[in-house]
Every structure is written in structure tokens, then in C-alpha cells.
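Here is chain A:
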Amino acid sequence: MSVGPCEAFALVVRRELRLSFRRPDQLLQPLVFFLIVTTLFPLGLSLQLSLLRDMAPGVLWVAALLSSLLSLDSLFKSDADDGTLEQLALCGQGLTVIVVAKTFAHWLVTGLALVLVSPVVGTALGIPGSVFATMMLSLGLGTLTLSWLGAIGAGLTVGLKRGNVLLSLIVLPLAMPLLIFGAGATDRAISGVSAAGALYFLAALCVFTCTLAPFAATAALHITLE
Partner candidate 1 sequence: MGGGGNKIVTGAVFWSMGGYARYVWPCFAFAGVILGWNLWSARRYRVAAQLRARRALEAADADTAAATVVAIPSTVGEKA
Partner candidate 2 sequence: MWTWFYKLASPPYVYGTAAALAPWFLGLAAIAIGYGLVDGLVFAPPDYQQGDAFRIIYVHVPSAWLSLFAYVGMAVAAAIALIWRIKMGYAVAAASAPIGASFTLLALVTGSLWGRPMWGTFWAWDPRLTSELILLFLYVGVMSLRSAFEDPARGDRAAALLALVGVVNVPIIHFSVVWWNSLHQGATVARFGKPTMAASMLWPLLSMALGFMLFYGAVLCMRLQGEVLNRERQAKWVAEAIKS
């Protein structure tokens, strides 16, 4: 009674989503953190809305980066702690399918959630509504890429004490191109210049990462779990 990889993928995604929604407070934490960090910038800089708009894309993106990082730790940790991950690795589907499913589910509840909340935050930072489409698209692509970079980092640091700090140390430098192009795309859209170039590069980064990262993350788990 073998299950094909697509069914396995769907099963794991469904399991992850069910587990996540069982702890709604854990789902909300990254979002609240996103809002809090976004609030820190105007408080720290006390700018008027018009000046804030210049910094808005960068502030939004840095806040999104940091909130995504917070939730990455839990990607593999709880399953690794109670042995579920090893069981999944042995189930014959190949760890890669499991990793893809877990990371995708993780993105659904964190990255996608950030994208949906971003218009609220954007308004608070003075980003004009006409730019929201570009902003959300760039955030969507960026958070998906970031989930994959984070999966590699989480795979490498699962089981380490204080792996959280090391995870951020590893993932943030790799995520800097995302920040540059994501904030750059929104910035160009606000100035009225075409953001297409930046969005294309962001999409290329996303495709590149989504293709290669699953293998790197699986290799990382093999290293840390065996």
C-alpha cells in the first residue's frame, strides 16, 4: 500500500497545517512581531508620514525578514526532538519530499500570512495603495525564498543548543540579495519607475532557491540527524 510522492506531500502539508492551527497563539506570534518591529522604526526615528514613506520599503522588508527568522526555528525542531523526523525519514518516501512539504506548509502559515497583513503595515508606513500589488508580490516571492534558505539553516542547526542565534547568523547574509531586490522593487514602484526588473530577479532567485534548496536542506538533515 504505497503512497506516491504527491500524496505524501499532501499528507504532510495537511498534518503540518493541522498541527499549526492547534496552537493559534504560535501562529500569531510572528505576525505580532512583524507589527511590533514595524512600529519600532517610526518610534525610533519620529518621522512624519511623508518622510517615512522613503524608508517604508526597507523597514517593511527588514521587519518581514526578522519575523520569518523567528518562526524558522520550529520548522524541524519539535519533530526532531520527539523522533518523528527520523520516522519520517525512514518511511520510504525519501526525506526530500517531507522537507518540501514541511517548508511549504511553514511558508503558508508564516510567509503568506505576512503578505496578507502587509497592506495594513504598508498603510501605517505611508506606502501608497497603488503600490500594494508590487509590494505583496515581492514579499510573497521573498518570503518563499526565505523559507527555503531558512530550511537549510534550520536543517544545519536542529539539535544545537542556542541554535536560534546561529540560524540567524547563517541565514541573514544569504538573505541580503532578497532584501535588496524586494525593497528595491517596492521602492521603484513608489517612485513611479518600473519595478519589473527587480521583480524578475526576485522571481529568478525564488525559482533557483526552490529548485536547489530542498536537496541542500535534506543533506543538512542527514548530517545532523544520523
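Everything that follows uses one rule, which is that contacts are C-beta pairs under 8 Å (C-beta built on N, C-alpha and C of every residue); 3 or more make two chains touch, one makes a residue touch a chain; residues count from 1.
These made the cut because all candidates are chains of the complex that A comes from, given by their letters.
Small disclaimer: the values here were computed from a predicted structure and weren't measured.
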Sticking to the defined contact criterion, which numbered candidate from 1 or 2 is in contact with chain A in this complex?
2
In the complex, the residues of chain A that touch candidate 2 are 152, 156-157, 160, 163, 166, 169-170, 172-174, 176-177, 180-181, 184, 187-188, 201, 205, 212, 216, 219-220, 223-224
